[in-house]
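For reference, the structure is listed below as structure tokens.
Note that this complex is displayed minus one protein chain, with the remaining chains in position.
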Amino acid sequence: MSASPPSYTHEIRVSWADCDPAKIVYTARIPWFALDAINAWWEDTYGEGWFQMETDHGFGTPFVNMNIDFRAPVTPRHRLLCDVYPTRLGTTSISFRVIGRQNGTLCFEGSFTNVFVTAEAFAKSPPPADVRAHVLKYLRDDA
Amino acid sequence: MSASPPSYTHEIRVSWADCDPAKIVYTARIPWFALDAINAWWEDTYGEGWFQMETDHGFGTPFVNMNIDFRAPVTPRHRLLCDVYPTRLGTTSISFRVIGRQNGTLCFEGSFTNVFVTAEAFAKSPPPADVRAHVLKYLRDDA
Amino acid sequence: MSASPPSYTHEIRVSWADCDPAKIVYTARIPWFALDAINAWWEDTYGEGWFQMETDHGFGTPFVNMNIDFRAPVTPRHRLLCDVYPTRLGTTSISFRVIGRQNGTLCFEGSFTNVFVTAEAFAKSPPPADVRAHVLKYLRDDA
Partner (left out) sequence: MSASPPSYTHEIRVSWADCDPAKIVYTARIPWFALDAINAWWEDTYGEGWFQMETDHGFGTPFVNMNIDFRAPVTPRHRLLCDVYPTRLGTTSISFRVIGRQNGTLCFEGSFTNVFVTAEAFAKSPPPADVRAHVLKYLRDDA
């Protein structure tokens, strides 16, 4: 094993609309941002996001768990940079790590697990072979 | 130790607006619903929600962690009933359990930890004494 | 012409989550609330909301216009009461009026026009006869 897996960062423009009266991003926006980042990882690295997977390719990736630590407030002062990478690939499941930073400060970090299902029957099913191969190239330790 | 702590259930009308193209509630709506349920717990049992705590009483409860297991899809077919109770009260922190059910089926369950802070300085600080006393009455094991 | 059409009011619990740093409900939440109110009108008066119409009955009601006047800020201090009624029923279109009030103060008022379409082809099509009959009972002048 040699080369590091390629990295991926999704950038989010945080705005007034995302903030609550404490003048920071409302907590429930943060899992939303993290999911935006995972969907963008699919779109930008694999070429298809959740919409295309489901609609054009007949499979989906519903979530079974999310676990997020909130480390520092997110604000509209800086772009939110979200590092995304897969940390585990099972036969019918995949886990992601999402790490959000603003201006060098760690804001949140979370782990997310999906299962692969057929869109029609919503039944667990291994992903297409090219999805499997794609994910393996990006896999990292969840450290 | 004698009586059970009082229980609390928050009801949510799930709708078309909450669903994605898979015809089920979009994952990122579920932490939003869970937070709605925790805020409603404060409003309906203590008499003040996050807005009043921050604006009228000068303290807030930012989240430091959420951990949610998604057990079954949520749909607009039934109301979503969310049981909410505190499971731990530290000097400057509080944890909640939220359990979401539809028509008798467990849909999700999550644990949420907040810290108490002063609204102005955003610094950790024990909650007002009446908040402490209130929470103690509702405390349950996280089983 | 004799009896007044029945009235309908949808109640919304406004919360911290809905507010922006100005400590009032963020503008873009208000059309969202208004649409929640229209969907609730369908659910509570006709018995089926947009989800059931589309999924079980094969028709939808996409919007072609919304026009909203914002009269006073919406806050979490009071429930938001939204009066909803249809104001016009064409062969393949319907218009609604939504009027939002808090504690007796007019907060917003808006007009909304939908077309009836078949869910499959997304083509304009008259609504089912029972929908037509139902709407006629609730029709009011848009005054």
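In this document, chain identifiers A, B and C correspond to the written order of the chains, with residue numbering beginning at 1 in each.
Here, contacts are C-beta pairs under 8 Å (C-beta built on N, C-alpha and C of every residue); 3 or more make two chains touch, one makes a residue touch a chain.
Keep in mind the model is a prediction, meaning the values are calculated, not measured.
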**Among C:51, C:96, C:116 or C:138, residue touching the chain not depicted** = C:51
**Item:** Among C:3, C:28 or C:129, residue touching the chain not depicted
**Value:** C:28
**Request:** In the full complex, which bits of chain C touch the chain not displayed? Write them out.
**Result:** 21-22, 27-28, 31-32, 35, 51, 54-55, 60, 62-70, 73, 119, 122
**Item:** chain B residues that touch the omitted chain in the full complex
**Value:** 16-17, 19-23, 26, 28
**Message:** Considering the whole complex, not just the chains shown, which residues of chain A touch the missing one?
**Reply:** 13, 15-17, 19, 23, 32, 35-36, 39-40, 43, 49-52, 54-55, 75-77
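Note that in this section only the chains that are shown with their structure count from here on.
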**Item:** Innermost chain, where centres are averages of C-alpha coordinates
**Value:** B
**Relative orientation of copies chain A and chain C, as a Cα rotation angle in degrees, nearest 5** = 180
**Prompt:** Cα centroid separation between chain B and chain C, in whole Å?
**Reply:** 29
**Prompt:** Where the CA atoms of chain A average out and where those of chain C average out, how many Å apart are those spots?
**Reply:** 35
**Request:** Starting from the mean Cα coordinates of chain A and chain B, work out the distance between those two points in Å.
**Result:** 24
**Message:** Which positions in chain C are in touch with at least two other chains?
**Reply:** 16-17, 19, 23
